[in-house]
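Structure provided below as structure tokens; questions to follow.
Coming up: subunit A.
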Amino acid sequence: MEKIRTIFAGLALALVAATAQATTEIVFYHYQTGAPGKTLRAILDDFQKSNPDVVVKDIYKHSEQITGEVQAALAARRPVDVTTVIGKNIVFFAGATPAVALNDPKNGDAKWLDAYLPNFLDAGRIDGKVYAIPHAYGTPQLYYNKDIFRKAGLDADKAPRTWDEVIAAATQIKQRTGMAGVAHLHASMGDYGTMVMVTNAGATYLNKAGTKAEFDSPQGVAVLQMWQDMAKSGIMPVANDQQWGAAFQAGQMGMYITSSAALRGFVDSAQGKFDLGVAQYPLWKEQPRRVNNSGAAIMLHAPEGPRREASLKLLRYLSRQDVSNRWSRDTGYMPLIRNPQADPAMAKYIAEFPLVRPSIAQMAETLPTATWPAEGALEAQVHIKNMLDELWAAKRPASAIVPETVRKVNEALSVNLKK
Partner candidate 1 sequence: MAAISFRGLAKHFGAVAAVQDFTLDVTDGELLVLVGPSGCGKTTTLRMLAGLEAPTAGEIWLGEREIARLPARERNIAMVFQNYALYPHMSVAENVGFALRLAGMKADEVARRVLTAAEMMGIEGLLARLPRELSGGQRQRVAVCRAIVRDPQVFLFDEPLSNLDAKLRMSARAEIRRLQQRLGVTTVYVTHDQVEAMTLADRMVVMYEGCIQQVGRPLDIYARPANTFVAGFIGSPPLNLLPVSASGMLRLPQPLPSLGAEVATIGIRPESISLRASDLRRPLHFTAHLELVEALGAESLLHLRLGEWPLLARVPGTVTVSAGDELALAMDGSSLCFFGHDGKLIDDTDTMPTHRSEPKP
Partner candidate 2 sequence: MKPSVSLAATSPPLGATTPLARRGRQWHLAPFLYLAPMIVLLVVFTYWPLLHTIYLSFVKWNMNPDQPMRWVGAANYRGIFNSPLFDAAFRNTLIYIIASIPLKVLLPIPIAIFVWTLATRGQMYRALLFLPTLFSFTVVAVVFLWLLNPISGHFVQIARLFGGQWPNVLANPDFAIWTILLISTWKVIGFNTLLYVAGLASINRDYVEAMRLDGASDWRLVRHLLWPLLTPTTLFVLISTVIFAIQQVFTPIDIMTEGGPQNGTTNLFYMVYQYAFRTFNVGFGAAGTVIIFAFLLAITLLKMRTLDRHVQYQQ
């Protein structure tokens, strides 16, 4: 009798243990490393603390490779629940992978999505369905070296506000100090850089469907002509993003326009070397500022069932204002939730770290990244990269180069129209 009782007690205990063990593991692909990686894991740990039935396995893949890795994992039918997707691939991923629409009624009340700034959320909206939520977003801004400004006889506390002022300042720097004046990031294949340039000038980079380039408009040609002039006059030595970044951080270049995500690194390298200034992206002819976000969104791939439930729980958690703001503060990515300063912690942070203000102020003026269709994208981007190379080589004016490029891009993208 005694024995049987012990056995029953044991069984009961095992049963309790088993139910307690009934956790769901979800897999989260990301490219965060270093300090942002630590922050991400800390947030995930906090989430697990409040949701003990969920275990989040985070898998780091390099930012260059993550899209391919996620694709491969999906093709091999490995578990993939939550993925970080580079902005320009959102449309492709929505079509080519079993991505889940977040505002599908099956996935419960979609009100939580409204917490995000609508212009950010739009980057993940395709035909009314939201496939991606903002995650590691940046916005382009102007970094400048106040020491060089002073040396060139410019007012270091008054950053250039428009492109005309940027060019004027750069020219003065070049003339007075012999140093490089300004550069504007081009990003991978020149895609993002061109997009930001022409969009801010009032041109349309790609149509919403991503099937047609339209930046051969007068504004587009004009702003790209300016980019050519920057190279031609020598205020912008032709180089790539890495080299411009290095030159700026070495204190050898007056201004550099690049993502807000670079702020932390710039602050560190300027430390004790030069006085760093940050300003919003320059205006084009006093038009309202329109810049595209850079960075990556989060998509949901979890199959229906407990993994989808758990993943949605995690996404909802990430959309909480305090969590989102913590993410922003500890990583340097933009705050993504409406009205971030309503959070006292965020308000305090902004007050103590003035250099972050321009990007916060620019949030409302940020547009979704143009996304590329499934086919012809590489060819189209090659044409855009070649356009930049040719512009900077300055053998022909932008008015000759740009329309030709747009024609070629559209030809490459036309495969998508036939369907």
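Selection rule: all candidates are chains of the complex that A comes from, given by their letters.
Keep this in mind: a residue touches a chain if its C-beta (ideal position, glycine included) is under 8 Å from a C-beta of that chain, and two chains touch if they have at least 3 such contacts; residues count from 1.
Treat the numbers as computed from the prediction; the structure is a model and nothing was measured.
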In-complex contact partner of subunit A, selected from candidates 1 or 2:
2
Name, in rising order, each residue of subunit A that touches candidate 2 in their complex.
65, 67-68, 71-72, 74-75, 77, 92, 95-98, 179-180, 188-189, 237-240, 242-244, 246-247, 250, 252-253, 372, 374-375, 377-379, 382-383, 385-386, 389-390, 392-393, 408, 412
